[in-house]
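Certain chains of the assembly are absent from this excerpt, and the rest are unmoved.
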């Protein structure tokens, strides 16, 4: 019954599929529980809503591109 | 002060209203706390972001419809 | 695949069992999904760790008992 949530920005459809498949596989192996008992939830968030070290990620990214 | 969150796909307006009313009522009764102290939050997620047993729910649903 | 978490203080063994059974039953009915697809997780927290209106719940409760 493990439940794994991944708070990210906006992964592509393919990245979400791979996160779900690979994280379930590896966690099922480590915890010795069947893959069928795992739920994985990918949560998407705008870079405007993420704060890293007190700064909005949207601003950090804009500054990097300069 | 209990806080209950419901990670779902996309319930309708009416389903959200019923989830909030019914879960609050039942949990208030069981925990013997006033309904006014409860917060319920319904979180919506695309089926693309849910992994069940290592597979994207969007793909599981598409396969079922075949 | 819904996942429901209940942030509470410390429910008894029996209250946890009832929360799990009753919330699953009602949510399954409202969302029209089988009960077997639901996970419910009861999270316990000391009243020292809950803040209500900016005040620790442990202090609010101690004041009420006076």
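Order as written gives the chain letters A, B and C; numbering starts at 1 within each chain.
Assume a contact is a pair of C-beta atoms (placed from the backbone, for glycine too) under 8 Å apart; a residue touches a chain by one contact, two chains touch by 3 or more.
No experiment lies behind these values; they were computed from the predicted model shown.
The complex is a homo-oligomer: every protein chain shares one sequence, and counting across the whole structure file gives 6 copies, of which 3 are shown.
Keep this in mind: only the chains that are shown with their structure count from here on.
We define each chain's centre as the mean of its Cα atoms; on that basis chain A and chain C are separated by 26 Å. Taking each chain's centre as the mean of its C-alpha atoms, chain A lies 20 Å from chain B. With centres defined as mean CA coordinates, chain C is found 14 Å away from chain B. For chain B, the set of residues that touch two or more other chains comprises 7, 50, 52.
By the touch rule above, chain C contacts chain A in their complex via residues 1, 3, 39, 41. The residues of chain C lying in touch with chain B in their complex are 1-9, 11, 15, 18-19, 22-23, 26-27, 30-31, 50, 52, 57.
Residues 13, 16-17, 19-21, 23-25, 28, 35-44 of chain A are the ones that touch chain B when the two sit in their complex.
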